[in-house]
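Of the protein chains in this complex, all but one are displayed in their positions.
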Amino acid sequence: MLRNNPTLRHIAGRAGWYFLTFLVAVTINFFLPRLGDASPVDVLMARAAGGGTVDQKAQLEKEKQFLKDFGLVELDAKGNVVEDAKGRPVRASLLSQYKSYLFMSLQGDLGTSILQHPKRVGEIISTALPWTLGLQLPTIVFGWIFGNLLGALAAYKRGAFDNVAYPGALLISSIPGFCLGIGLVFVLGIKLDWFPAGGGYDDGLTPAFTAEFLSSAGYYYILPFLSIFLVVLGGQAIGMRSMCIYELGTDYVKYAKLLGIKESKILLYMFRNAMLPQLTGLALALGGMVGGALITEIIFNYPGLGTALLTAIQTYDYPVITGCTLLVTVTVLLANFTVDVLIGFLDPRIRVAQTGSK
Amino acid sequence: MKLFKGLLKSPGFLLGAGLFLLTLILAFVVPLFMNVDTETRVGLAYMPPSAQHWLGTDHMGVDMLSMLIAGLRSSLEVGFMAGTIATVLGTLIGVYGGYKGGLIDDILTLGTNLFLVIPSLIVLILLSTSLEEGRSLFLIALFIGCTAWTWSARAVRAQASSLRARDHVNLARINGYSTLGIVMLHILPYLLSYIFMVFILQTAAGILTEASISMLGLGPYDSVSLGKILFDAKASEALTDGAWWAFVPAMVLITVVVFALFVVNTAMEGIFNPRLRK
Amino acid sequence: MAVLEVEDLRVHYLTRFGDKIQAVDGVTFSLEEGEILGIAGESGCGKTTLVSGCLGLYIPPLHLTSGDVRINGESIARMSMDENRKKVLGQKVAMIPQGALNSLNPTRKIKDMASDMILSHDETVDPKTIYERLRERFDRIGLDSVEVLNSYPVQLPAGTKQRVVIGISTLLNPKVVIADEPTSALDVTTQKAVIRLLFELMDERIISSMIFITHELPLLRHVSSSIAVMYAGQFVEVGTTEQVIFDGRMPYTRALMGSMLSAEPGQRDKKPFAIEGAPPNLGKPIRGCRFAERCPVVQPDCSSTTQELRIVRDRQVRCKYAS
Partner (left out) sequence: MIRFPAVRAATLALLTLGLSDCRPNKSDTSSGFPRNETVYVGGRQWGEPNSFNPLLGWQGWPVNAMNLIYETLFLYNPDSGVMEPLLGESYEVKDDSVEVTLQEKAHFSDGKPVTGYDVKYTFELGKTYKSVPVASFWSYITAVNLPEEGTLPPGKFPRKVVFVLDPKHKNPLVVLDQLQNQRILPKHVIEPLIAQSNNDINTFNNLKFDKDPIGSGPYRLHSFSSEKIATVRDDNYWGNDVFFKGKKAAAKYVVHPIYKGNEHFSVALQQGRLDASSTFVPRIWLKQKKGVHAWFEKEPYFPQSVIPMLIVNVEHKPLDDAQMRRAIAFAINYADIRELAVSGYSEPLQSGMILPFGLESKYFNAEDVKTHGASVYDPERAKATLKAAGYQPVYDEDGKLIETRDAQGKRLPTIFIKSPAGWTDWEQIVKIAVRSMRAAGIDARERFVDASVFWTAQNNGDFDLLMNTPSSEPSPSKPWSRFEFVLNSSDYAPEGEKMFKNFGRFNNPKAKGYEPRIDALLRLIPQLKADEEKAKAYRELNVLYMKLQPTIPLVYRPDQFYQFSDRVWKGFPNSERPFLPPQIPGDRLGTRILWHITPAG
């Protein structure tokens, strides 16, 4: 089957490479956060020691207990914590931790958060992810679509329209998202008080399928949406514009004109061919979602994965960090893979190059 | 050569280069004539612009103009440092992979993909927190460079592999040039203008990345940067207190720098990519 | 009777700064049924502009100054862009472009682009008949129609692509085919094949007459029945192929031939620039003979008195000293 179907063989090959990448990425995701000598348990201790006078022995006992719970210490056969000469617990080697991590995540268990114990990592992600997706996905997709349309239009019309649209897009796309965010919050949120300065929905509501809640959420959605949308829009428009100008100059467009082929058809030719490279851009953008979410969420006090991740990073909550990065890794890989395959189907030139079939 | 004459004729290029030059002057020349002091407290927090302090004071009662200039300088430094690292790494790897092809290429691509897969911002934060000195301006720049090169590698690789089949390269191969020789003499020169554009974009990206990290409160602790100014303004409630001078100028500066670089880049693209020229 | 009549055609470009460049300046000729006219001249002499003139395709900055173009007596010079597209392009007059290799949309199957072409002139045809027509035509021009029609350009070798282009251009049996250096990018054997194909098409009455444009005069020897030599936007000598190639009366014609025959392989690519100097700037009006300052046999009054085409040994020459 594979042998005699070059396309399939190619896809399989790519998939192989992607899987390899995935494995390496997972490993890095695991070890990277655990490089530093920081200890989340100490943060936990600091938090737990609120009020009352602390007692040395009790605290050490407590610490040992925590280390044990989070599998950060060597255990002997009877499941007791192994101690060194000074009576201090012996830290578990990264390798043994890595083994148990792989074992667990194979069963889809991302472990338990340390700082938010007893919360499961999966739980943390599943509560935060919908907000992140809800904000980022539409923003990126719409920004991408409208951006490309705008770009194509500018390239085709040129003249006055282009002279306005192009520098405009360039300017917008060079405003960093967070600058735009701060600007919007300050002017529309705080000064004019037209839009809420932050949050995902009115504090007086709890999420439910009520018109009240939906409209509230929609209302709170506008500013963060704009702050990302505009930037994506500008970026895409610029890319698309130069792609289209390139296509417009090609021989096949000239020839099509001389054949008397309809203007609309010719535009379609151009648009489609210029679109193809843009797809890769989309894949990357989608992959960068979670990372990109961070700043928007903090500026707009918007719920989502970004802040979960940031706090995890600042407190070295390994399981959460690793869980999130795993998620990101998977999404990026999938996005890229899909585009790889998709482009193969959409663009014969690339397919021929890929499969080497003439 | 004709191309570079063309550059100097293109209004876009002149605009961009001009703007960028201005920022450079503000960052590196102005301090020679003006006393840039980001240490001494000259008044209370967030004093509005005045005759002595054109942009008022920041949350620590320090002259805002000084902060801006210092911040701009370190932002530019980070940009250049990161840009250079990213471009050099990316070019070498990209060209080599693109020229060699085959397994080496696949492995290099895997390497680059890795960095695309693991969100660089996160890698960045983790790296910088895992080191005692990890938050120094220099190391941050270094890390940014080391996580950003993959993009340039991808871009350059594409170009290089397109050159691979060119006659003069084949010729060189037949005449038994070493791979390095071919890359150096017969591939790099053809990519120079392209690589330069990559460098410009990487510089802009570097500036943005540093600003983003700083916005998260993870910026360099040993120097002022535009991103940090914004973070401080946000954290110490310049927005709620309407102290626009604490963040608007910084925002404008970042935007202008990046805009200038983008404009230069697109202008060059217009010149060097004949299809776009007319 | 004449298929194509061009009457005192003047065409100019308007630059961004409003300067007027008279690229074609008073060209008159007519193309008879079954005739093959060769038009030769250095690049930049106005050949390609003349072509769009003949197509009635005036896309700014190109503008029609004066004169007229008629096909079977119907004027196409002042048609609206869209009317021109629907009625003329590919229908009455067809182009065979220079870079045939990149002339096909890389992401579209041959049959699709071809049917786009047909549908653009007549929406009513249904896909089935179109496909039938395509197969019939492609078989006729000696292509494995099924395979070719269903493949993408990248999958076809250069020669086939060239044929495909010709096939598509002539789908609607146009009266006139204008081939603009169709062979320039090809190796000799394919060149020959292409030209043979074009002849076949004429023999089969698929196309009725042809204009063949090139900068290589000798190429025309085995192609065209008559030749017009063009210089600086004007015809400078018009006659039968034998007359022009072997017995050029206009110094420029001879220079053009000379520069070819004397060319040994090493400098083939230098021609026809072997002639000293460069063509005049058409931006401003020129008095006297336009070839004067490059002419090897120039006379003192050449550059003062304007030259008209006159009959010398039953062919038209634009030189007062030609005899």
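Residue numbering begins at 1 within each chain, and the chains themselves are lettered A, B and C in the order written.
Basically, a contact is a pair of C-beta atoms (placed from the backbone, for glycine too) under 8 Å apart; a residue touches a chain by one contact, two chains touch by 3 or more.
Please read all numbers here as calculations on a predicted model, not as lab measurements.
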| item | value |
| --- | --- |
| Displayed partners of the chain not shown (whole complex) | A, B |
| Residue of B:L218, B:A246 or B:L261 in touch with the missing chain, whole complex considered | B:L218 |
| Option from A:P6, A:G134, A:P167 or A:P277 whose C-beta touches the chain left out | A:G134 |
| On chain B, residues whose C-beta touches the chain left out of the figure | 39, 41, 44-46, 59-61, 129, 132, 135, 217-218, 221, 232, 234-237, 239-241 |
| Where the missing chain touches chain A, by residue | 36-40, 42-63, 65-66, 69, 86, 88, 113, 115-119, 124, 126-131, 133-135, 137-139, 142, 146, 190, 193, 197-210, 212-214, 217-218, 221-222, 225-226, 229, 297-298, 301, 303, 307-308, 311, 313-316 |
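In this section, only the chains that are shown with their structure count from here on.
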| item | value |
| --- | --- |
| Chains contacting each of chain A and chain C, listed by label | none |
| Farthest-lying chain, centroid of Cα atoms versus that of chain B | C |
| Central chain (distance from its CA mean to the mean of all protein CA atoms) | B |
| Centre-to-centre distance between chain C and chain A (centres being mean Cα positions), rounded to whole Å | 57 |
| Chain A and chain B: spacing of chain centres that average the CA atoms, whole Å | 22 |
| For chain B paired with chain C, centre-to-centre distance based on mean C-alpha positions, whole Å | 52 |
| Residue list for chain A, restricted to those that touch at least two other chains | 250 |
| For the chain A and chain C complex, residues of the former touching the latter | 250-252, 254-263, 265, 269, 272-273, 276, 346-349, 352, 358 |
| Residues of chain C defined as touching chain A within the complex | 55, 57, 85-86, 88-91, 94-95, 97-99, 101-108, 113, 116-117, 119-121, 152, 154-155, 165, 168-169 |
| Residues of chain B that touch chain A when the two form their complex | 106, 109-110, 113-114, 116-123, 125-127, 129-131, 204, 208, 211-212, 215-216, 230, 234, 239-240, 242, 244, 247, 251, 254-255, 258-259, 261-263, 266, 269, 273, 275-276, 278 |
